[in-house]
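The complex is shown incomplete by one protein chain, all other protein chains being positioned as in the whole.
Here the chain labels run A, B and C in written order, and each chain numbers its own residues starting at 1.
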Amino acid sequence: MTNDEMKAYLQSIVAKTPFAAFLGAEVISISPGHVELAIPVIPEKMNQHHGFVHGAVIGFVADSACAWAAGSVAGDVVTAEYKLNLLAPAIGDRIIGIGSVIKASSRTVVTKAEIYSERAGERRLVAFAVATVAKTDAK
Amino acid sequence: MTNDEMKAYLQSIVAKTPFAAFLGAEVISISPGHVELAIPVIPEKMNQHHGFVHGAVIGFVADSACAWAAGSVAGDVVTAEYKLNLLAPAIGDRIIGIGSVIKASSRTVVTKAEIYSERAGERRLVAFAVATVAKTDAK
Amino acid sequence: MTNDEMKAYLQSIVAKTPFAAFLGAEVISISPGHVELAIPVIPEKMNQHHGFVHGAVIGFVADSACAWAAGSVAGDVVTAEYKLNLLAPAIGDRIIGIGSVIKASSRTVVTKAEIYSERAGERRLVAFAVATVAKTDAK
Partner (left out) sequence: MTNDEMKAYLQSIVAKTPFAAFLGAEVISISPGHVELAIPVIPEKMNQHHGFVHGAVIGFVADSACAWAAGSVAGDVVTAEYKLNLLAPAIGDRIIGIGSVIKASSRTVVTKAEIYSERAGERRLVAFAVATVAKTDAK
């Protein structure tokens, strides 16, 4: 698959995933070992009671960035575990997730993700994640 | 606050939290150091492409169970970090989160959560989480 | 294997593991899905500069409790990842690790461990760990 085919395929999966579609997830770019995605911030849909984007939305972006980065080198995958550090309140226009592969083994792929809030084009690091992602055929 | 007052207060926070309200989060019980919550499974809203409840929904239940258990002993809190192990695909009528306090310190509360899928009243462990939750006034 | 045979076998592995032997690791009990181990606190060997038992010693007990609990149901294993929350400074006569299985799957076992410091027979929770342990033949 070329990167463009990989992007189109992943975006078609997102379209069939109600939760991802509800959040408006968009694949910005994908290449082997690397993915960037974004969701638009719609406060009345996704904020929590302190006025920031809900941690579960950050969790979605983190998990997706980690799983999709793994998928870019390993095909169909499922997240086995992840750790998420929430570093700063997320406020802005978009939430960006950048996932990359740390190490691909025969049955699992360990990945990390940086999550940013973006406001007027400026990005601020709001979370950091590490995940162990399992190949589906190897589970 | 009595446990009933705590439950009513928490449910009022949920009602004001769009993301939690969207998922239909319900507080089943809360007492100091312990909380149980549920969300109904609505497949066309929250499944992923393998047909299971999306990991981000499990993440929401895990994070909420951990944060609310911490809140039950520490007041207003914010999750600093959590680790989530996804143990089995979640299928069923409801997702249940049971959070409890491992250790409360002056500035943080460490909590854990078991997450179950429930089908016809029978529960199956689908995830396990550990979180560090910070007191808001101490952040 | 009976529990006694499992204990003798594990203690023989410890004897051949320089690092575990150096720390004086002792298997207190083991049964399928459950293990308890102890190390004696020797301050001039294992304390850090604040006067508490070094985090890496706690890490050893946590990792061992998690891996050995997994091994009690899965045979030869290797830790894939763990998360350790250090809850309180460890002071006392012994460090105790109690490991148990959360979920055993075909290729991995997810386990947890509570780590206590013991002083004059009284135990205090000092750390909590969760680990993903891989079966060696399945890696």
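Keep this in mind: a contact is a pair of C-beta atoms (placed from the backbone, for glycine too) under 8 Å apart; a residue touches a chain by one contact, two chains touch by 3 or more.
Here the structure is a predicted model, which means the values were calculated and not measured.
Contact with the omitted chain, checked across C:11, C:79 or C:100, is made by C:79. Listed here are the chain A residues that touch the chain not shown: 83, 85, 87-88, 102-103, 105, 110, 112, 125, 128, 130, 132. Looking at chain B, the residues touching the absent chain are 80-81, 83, 105-108, 110, 132, 138-139. Contacts to the hidden chain, counted on chain C, fall at residues 13, 16-20, 22, 44-50, 54-57, 59-60, 63-64, 67, 78-86, 136.
The working rule: only the chains that are shown with their structure count from here on.
Taken over every residue number at the interface, the positions common to chain A and chain C amount to over half, indicating a same-residue contact. Per-chain CA centroids place chain A at a distance of 21 Å from chain B. Rounded to a whole number, the gap between the C-alpha centres of chain B and chain C is 29 angstrom. Inter-chain centre distance (chain A to chain C, centres taken as mean C-alpha positions): 34 Å.
Under the contact definition stated at the top, the residues of chain C that touch 2 or more other chains are 83, 105, 110, 132.
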